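Below is one structure, written out as structure tokens, with a few remarks after it.
All protein chains but one are shown at their positions in the complex.
What follows is chain A.
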Amino acid sequence: MLSESSSFLKGMMLGSIFCALITMLGHIRIGHGDRRHQHKHHHLQAPNKEDILKISQDERMELSKSFRVYCIILVKPKDVSLWAAVRETWTKHCDKAEFFSSENVKVFESINMETDDMWLMMRKAYKYAFDKYRDQYNWFFLARPTMFAIMENLKYFLLKKDPSQPFYLGHTIKSGDLEYVSVEGGIVLSIESMKRLNSLLGIPEKCPEQGGMIWKISEDKQLAVCLKYAGVFAENAEDSEGKDVFNTKSVGLFIKEAMSNHPNLVVEGCCSDMAVTFNGLTPNQMHVMMYGVYRLRAFGHIFHDALVFLPPNGSDN
């Protein structure tokens, strides 16, 4: 009897030690790069209101053109109706937008990643974009076809940020020790972050194609782990009032929540005026957002903005 209980206890101990080891190993892989690299961000000062009024229209245009954003949209065949809506609507406001799909889809032009795995798609897309466009674009925005994005507000958000610094921005989530940008809100990388990411993509110890030891890790977490090795850390994007500008929900959902949580301040408590992304939209809602954002407005409200953006060709909004 005694020998049995002692062997039971010994078994328990061994089991727990084994489990602890596995968990630790898993976390060490994630937390390893933590104290390695110094990270400093250099923030450019945005022009303030008085200075804005003195800048000529031409100078504002020049400043606006200095932001070149390349949009990566990861799609799968099942996303076809969303893909069509996204293609016709907000992506026309990207300096360049390309669709990266798991396989070729008739009628829809895309770059075939030849894989169904989201993390592999993401890696290949980032590599493709970097190899081909490193000299032409200074910011890289990754999205899913359920998202609606306002490029002009993205550029305004980036106004003070130097792309030669390692920026990795969006709606962040904390998971244990890891803080990562959720793919559901859109991921923004500066050219410097792209450079560092691409230098690590070929190193399986740092940036493996199969991340988790036992169970699969989502692609946005894997990206964060990889970037962390390169000294690139996630930052949550907020406006001057602390509201998120990258949103993982739709306007409608925010409004519904606001109506039950703070019914006296529904619109004020809802979302940022300078929101960049919303997620969870249907194809119809994409078209409504295009009208609501880029056309519908109240006459007589004029804004003195530091940047100037012209409507893109090939679109009537």
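Heads up, the rule we're going with is that a contact is a pair of C-beta atoms (placed from the backbone, for glycine too) under 8 Å apart; a residue touches a chain by one contact, two chains touch by 3 or more; residues count from 1.
Please note the rule applied: contacts and distances are computed from a predicted model.
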item	value
Listed names "adenine phosphoribosyltransferase", "Serine/threonine-protein phosphatase 2A 55 kDa regulatory subunit B", "Adaptor related protein complex 2 subunit mu 1" or "Glycoprotein-N-acetylgalactosamine 3-beta-galactosyltransferase 1", with the criterion being the UniProt name of the chain not displayed	"Glycoprotein-N-acetylgalactosamine 3-beta-galactosyltransferase 1"
Hidden-chain contact residue, picked from the options A:101, A:138, A:153 or A:198	A:153
Touch with the omitted chain, as defined above, among A:175, A:210 or A:261	A:175
Residue ranges of chain A at the interface with the undisplayed chain	3-5, 7-20, 23, 27, 34-35, 38-43, 45-49, 52-54, 56-57, 60, 64, 150, 152-153, 155-157, 159-160, 169, 171-176, 179, 233, 235-242, 251-252, 255-256, 258-259, 264, 266-267, 270-275, 284-285, 287-311, 316-317
